[in-house]
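My structure is below; once you've seen it, I'll send some questions.
Only one protein chain is missing; all other protein chains are in place.
And now, chain A:
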């Protein structure tokens, strides 16, 4: 989705506007500060959130949104930056979550060690499976990653040796976690961890795509054959992207474990990967903020649309309208199809698109 349809970034900064644009460039920092202080805020956001921003329920939802924003950003490293359509990203996320949980429960390691080992396990799994999957290209690669993820999903749900808890999932042992990460009073800490994970992911992805390796990724996305002609071996570069994305996903799994207090088999399914795909495309592949926006929006909508269905406004509607509106996944699926059709490049391209239209009308 990157070729031909991608409009060039709109030209900015004419001379008098220069100072303003320089200030505007710092908006991410301002947003970050706002996000950091959010837990102390009692600001109600009716419609957007159930309670005031600082209430545990809202913080939990916000943290989940941030987590998935970060996860989508990491996934975009494959999809939007390297052009690899992986259908198995959920596996590395789940690996981070389950492995950490196993190290805590079965090996009885302290939390810090379990967390480090869990993430290392996820990265190692990505290295092994990535090095195998990347031997095929195109749709074959998608299918192999799908197969591996499906194998993982089956393993987890069949519960060999009682390690994974099967369909029920497995709760993280509260007594083995640091006390400042457990309980409803400490939701703010979890929120900050999710925020830190988002910042980490954004920073890593930003640095990676600007590095020489990142340039090669871009080349691979546009035309892999040409990269080969230049004398570079795409395989190693693709594997780097795969492992980096896998490791970031594993960290995400760790954050998810803390946030939800356990590992659930839903995170291993192909549907989970597909929802990541939807997030990234919704927001805009290969853009700096797009996947994050897509992830946050999707997660928020997924949670809030469910509440909307229960509200009186929808319940009074005739069945023809009520039934579709009560299914978040239906709305998101339709929205996704609409974005693919009408808004190539996702939401991230919307501002430049609008600007162009208004200039044409002028």
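One rule holds in what follows: contacts are C-beta pairs under 8 Å (C-beta built on N, C-alpha and C of every residue); 3 or more make two chains touch, one makes a residue touch a chain; residues count from 1.
Quick note on the criterion: contacts and distances are computed from a predicted model.
Peer 1: Choose one: "Anti-sigma F factor antagonist", "Branched-chain amino acid ABC transporter permease", "Multiple sugar transport system substrate-binding protein" or "Basic membrane lipoprotein". The correct choice is the protein name in UniProt for the chain not shown.
Peer 2: "Branched-chain amino acid ABC transporter permease"
Peer 1: Using the touch definition from the top, which of A:85, A:196 or A:301 touches the missing chain?
Peer 2: A:85
Peer 1: May I ask which residue of A:36, A:127, A:143 or A:350 touches the chain that does not appear here?
Peer 2: A:143
Peer 1: Which residue, A:119, A:194 or A:277, contacts the hidden chain when the whole complex is considered?
Peer 2: Checking the options A:119, A:194 or A:277, the one contacting the hidden chain is A:277.
Peer 1: Which chain A residues touch the hidden chain?
Peer 2: 1, 5, 85, 132-133, 135-136, 139-140, 142-144, 146-148, 150-151, 154-155, 157-158, 160, 270-271, 274-275, 277-278, 281, 323-324, 326-330, 332-334, 336-337, 340-341, 344
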